[in-house]
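Take a look at the structure set out below.
Removed from the display is one protein chain of the complex; every other protein chain stays in position.
So, subunit A:
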Amino acid sequence: MSALLSVSDAHVSYGKVEAVRSVSLDVADNEIVTIIGANGAGKTTLLNAIMGVLPLKGGTAFAGADMAALDIEDRVAAGLCLVPEHRELFGTMNVEDNLLLGAFRIPKATATQSFERVYALFPRLKERRKQLAGTLSGGEQQMLAMGRALMGAPKLLMLDEPSLGLAPIIVADIFRTIGELRAAGVSVLLVEQNAQAALKIADRAYVMELGEFILSGSASDIASNQRVAASYLGFQHEGASAI
């Protein structure tokens, strides 16, 4: 099985500070992969670099094609989409227009289908479609950000901290939706601090610390790893203190 996204030996720097060091990862078709790690580990930086927002040194390929020469807009057209940490919505435009612009790169007929699909996933957005994006609640804004990304019918959706600052009940909702995306044929690369929730829906996981991957494996393996449990899941297995 060839990988949908493959990143090899990636380095990302802010000036002289290297925020991501020699990171390699891949995401297969119809797979949910998560990168967990503490604040400041370099997760957001890595996602932004894969999207082309930040320059990345190393190899990146998407759907079998090298991405090095592509800018953000080309990557979007190729089917890669990022829902950024700060959501970057069009605050002074209404929900419907935000979604419409999400379908900027695809033909109009497909956009109509996308509308139906997104409204089915997030019925709340349909209720609020004439409301300005900036006046939505945090949870609704996250739904809108995801909805806008899905409007473009991406092959791979990259989500950056979708649960950040949201009430637990909404977080559960968001994660359930992410799980449903797989059925719709969308692969997901999920960056999360909420490791517990992320590991529950993911197939595979990478653990990032200080700009490097220190662990990788199936989500269940990672979840049962003692070190991960101690650092990120907030509880200790027996004997974990021995590490």
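Everything below uses one rule, namely that contacts are C-beta pairs under 8 Å (C-beta built on N, C-alpha and C of every residue); 3 or more make two chains touch, one makes a residue touch a chain; residues count from 1.
By our rule, contacts and distances are computed from a predicted model.
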Fill in: Protein name (UniProt record) of the chain left out of view, among "RNA polymerase sigma factor", "Aspartyl/glutamyl-tRNA(Asn/Gln) amidotransferase subunit C", "Cytochrome bc1 complex cytochrome b subunit" or "ABC transporter permease"
"ABC transporter permease"
Item to complete: Just name the one of A:Gly139, A:Gly152 or A:Gly211 that touches the chain not displayed here.
Response: A:Gly152
Worksheet item: Touching the left-out chain: which of A:Ala3, A:Ala28, A:Ala63 or A:Leu101?
Response: A:Leu101
Worksheet item: Among A:Ala77, A:Ala120, A:Ala184 or A:Leu210, which residue is in touch with the absent chain?
Response: A:Ala77
Worksheet, complete the sentence: Considering the complete complex, of A:Ala3, A:Ala63, A:Met93 or A:Ile214, the missing chain is touched by A:Met93
Discussion item. Under the stated touch rule, tell me which residues of subunit A contact the chain that is not displayed.
Written reply: 51, 53, 69, 72-73, 76-77, 81-82, 84, 87-93, 97, 100-102, 104-105, 148-149, 151-152
